[in-house]
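Each chain you see keeps its place in the complex, though not every chain is here.
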Amino acid sequence: MFTVLRCVIYRDLLLATRRWADVLTALVFFVIVVSLFPLGVGPEPNLLRTIAPGVIWVAALLASMLSLTRIFAADYADGTLEQMLLSTAPLGMIVAAKVIAHWLVTGLLVVLIAPLLALQFDLPQQLLATLTLSLLLGTPVLSMIGAIGAALTLGLRGGGALLSLLVLPLYVPVLIIGAGAVDMAAAGLGTEAHFLLLAALLVVAAAFAPWAAAAALRISAE
Amino acid sequence: MRGRRRLFGGLNFTLRDGDLLRVTGANGSGKTSLLRILCGLLSPVCGMVRWGGGDIRSLREEYWRQLLYIGHAHAVKGELTALENLLVTCTLVGVNVSRGQALEALSRLGLAGYEALPVKILSRGQQRRVALARLFLSEKIPLWILDEPFDALDAGAVDCVRLLIAQHLSRGAAVVLTTHQEIRIDNPQVQYINIVS
Amino acid sequence: MMYVTPENTATGQDRFVDHSSWFKYSSPQTFFPLAGKLVPWFAVAALLLAAAGLYIGFFVAPTDSQQGEAYRIIFIHVPAAWMSMFIYVVMAFWAGVGLTFNTRLSGMMASALAPTGALFTFLALWSGSLWGKPTWGTWWVWEARLTSELILLFLYFGFMALQAAIDDPRRADKAGAVLALTGVINIPIIYFSVQWWNTLHQGASVSLKSAPTMAATMFTGMLVMVLALWMYSIAASLMRVRCIILERERDSQWVAEYMSSHK
Amino acid sequence: MKPRHKRFAAIAVGVAALGVAAALVLSALNKNLVFFFTPSQVAANEAPQLRDFRIGGLVVPGSLKRQPDGLTVQFIVTDTARSIPVTYRGTLPDLFREGKGVVAQGHLSSDGVFQASEVLAKHDENYMPPEAADAVKKAHAVVQKTGQTLVTDPQAEAKR
């Protein structure tokens, strides 16, 4: 069972190295969104500092949502998904493996690069840790939720819009709590409450999302 | 039943060890749909599929352990090499194979020298061969379900796969397949289903 | 050995049909006429109760000591808000039943409930912000109660959009069920938000544990309106489920007979 | 593993996850996760220093003063323990009353006065006709009562 988990993670990472440009898409997108804002909004430092956590979190959310749209698409098109459905390992496990691999090549990179981009907004040093930690807890939740949406809209042409409609309501709390944590820190206040809530979301998502997505996949692949 | 049309009904058959079932029918008659129902990928509107006494919908993993399915879309990734494809797909469905076995299987299908190439630059027939190489590694699996296995293969490869199926049948396994080509498979126990729409 | 049979011997849809009289109504064909008989009763009850509730609300109930007349929105807002949450739970329940027991009717019930639920969610949001302007001084703030209720609206929209996007009704039901069950987590958040966080929205006036903190006539008016919306919801969803049944079973014998007898 | 064991394991994992999540949420609720801050919190330096935030409390009866320009108002917000003076320029919501709840957004200037940019009225969950309200007023000290229900202390809430 865990052989399959390892095999799927390995395979997806391998594919990611072969299609490195595809992997970079999410990251490049994230960098672009964040960097365009100073251009669009104007260079006033105070303004930029205030909107920085919001902009970075929104960009991370968008990057996650966009890259997730296609998490099962390739496997569906070439028939690999059918083989996964017929695997002897539980489908939830396979889905979890795919989500983990996906997060490693997109979410993690976003989390790592976020502090660098934040510097561009002149965000004070001590907030960088808070920002990174909030993203580190939040982005896996986004990946899990997104996987359910992607599974539900699989094969529906232009599932993209539908996917957004389905997952956004569930994304919004993560965004509010995550960006809120940084705002609190910027105001010099404690952030434990926010982090505890993010952790709670992570636990619930990790325990249930793979199974929900697995159920959705069986339905979509009919 | 696909959409609002009833494709077939009243099918009733039993497949014993060593049986070959050939599903025939015109384009669009529902062969692929039937095969997917037999795998449990599609749920029939009514009727049921039983395997060794249990309903396949409750057996699930139990049943899939004993099943190999290769469809029109053959689960081959263009970016991976032929060898990687074979190893990964086998592990994924729960069959353990070694590198050596996999290389052997590829070369028996005439892909020696192509193992380390990304599959996307291979020709269509070669890609199909990569998918079919799984058959060499699935000798222990008692039920094969193959949707147009000979599609895009040249005459040599067709022969090779044909022999392999005959061998598997003689080992006492069951095979279900569809094909539009008239390819003889030597086997005493052949059943035909012709779907007329 | 593999056996393929055209009959559902042990399991399958509608497996309860012959076994128990109670489950008889889980078959669309038997449920259809029953629903048809029930609809008028619920519709009439809804009308009467709504008339009574509005009368009590606008003519009998006294003015509020703080808010004056503006508070009368309560007779729309609170019943709508309650129904919006309750219908979601019921919808998720039917969806779950459909997913586990593979009964066709449950999925149809779920899809029949969604539009009513969305309507009440919208009504709660709309009446709430209408009420917010005179009382709080703003139409909208991003606080926990309001945000989570807005999310509920989008969950309803998502459910309906997903079902609309899938052509095969069986698949649509199942996919919708997964989404509905995922979204249930939002309901306790809406309900307890005013307790968990200090919000601009007021706390509960009505609870099971203590007496309502509002005058008796006001409370009665609210309850009557709640009952009216219940009746309305039942009538509306039964009517909608009848349409769905006709639509989905339009190829079957009994629908053909029904249609020809109701030309 | 037999299917029965598998199902049992799955349920156990699910329940455990819910438990952990509930524990995390509950401990989060003991921390400050707020729409507004109370004057006590502000006094204890728990409110943001550098940026805008909201304060909530009751308007001290008799504290409301209008400037000659007719738009600028000053009043004092209290949670019965601490209070903060507030100035605001703009129209007040209809339900703004002395002795009633209010939520104001703005920042604390260096002289300790809260400069509000927006003022919202927050009322309680009691609905009663005016006569009944009068009766209640006679019976209780109103400030005491509304103060309790209005300015909710998160810790007390969680225990409730």
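In this document, chain identifiers A, B, C and D correspond to the written order of the chains, with residue numbering beginning at 1 in each.
Heads up, the rule we're going with is that a residue touches a chain if its C-beta (ideal position, glycine included) is under 8 Å from a C-beta of that chain, and two chains touch if they have at least 3 such contacts.
Every value quoted in this text rests on a predicted model; they were computed, and no experiment measured them.
**Student:** Please express the complete complex as a composition formula over the shown chain labels.
**Tutor:** Stoichiometry of the whole assembly: A x2, B x2, C x1, D x1.
What we mean here is this: only the chains that are shown with their structure count from here on.
**Student:** Roughly how far is subunit C from subunit D, going centre to centre by Cα mean, in whole Å?
**Tutor:** Here subunit C and subunit D have centroids separated by 32 Å.
**Student:** Cα centroid separation between subunit B and subunit D, in whole Å?
**Tutor:** From the centre of subunit B to the centre of subunit D is 66 Å.
**Student:** Which residues of subunit A are in contact with two or more other chains?
**Tutor:** 204, 208, 222
**Student:** Could you list which residues of subunit C touch at least two other chains?
**Tutor:** Where subunit C meets two or more other chains at a single residue, that happens at 168.
**Student:** In their shared complex, at which residues does subunit C touch subunit B?
**Tutor:** 1-13, 167-168, 170, 251
**Student:** Over in the complex, which subunit B residues touch subunit C? Could you list them?
**Tutor:** 3-4, 9-17, 38, 43, 46-53, 55, 57-58, 143, 174
**Student:** Which bits of subunit A are touching subunit B when the two form their complex?
**Tutor:** 3-4, 7-8, 10-11, 14-15, 18-19, 74, 77-80, 82-90, 94, 221-222
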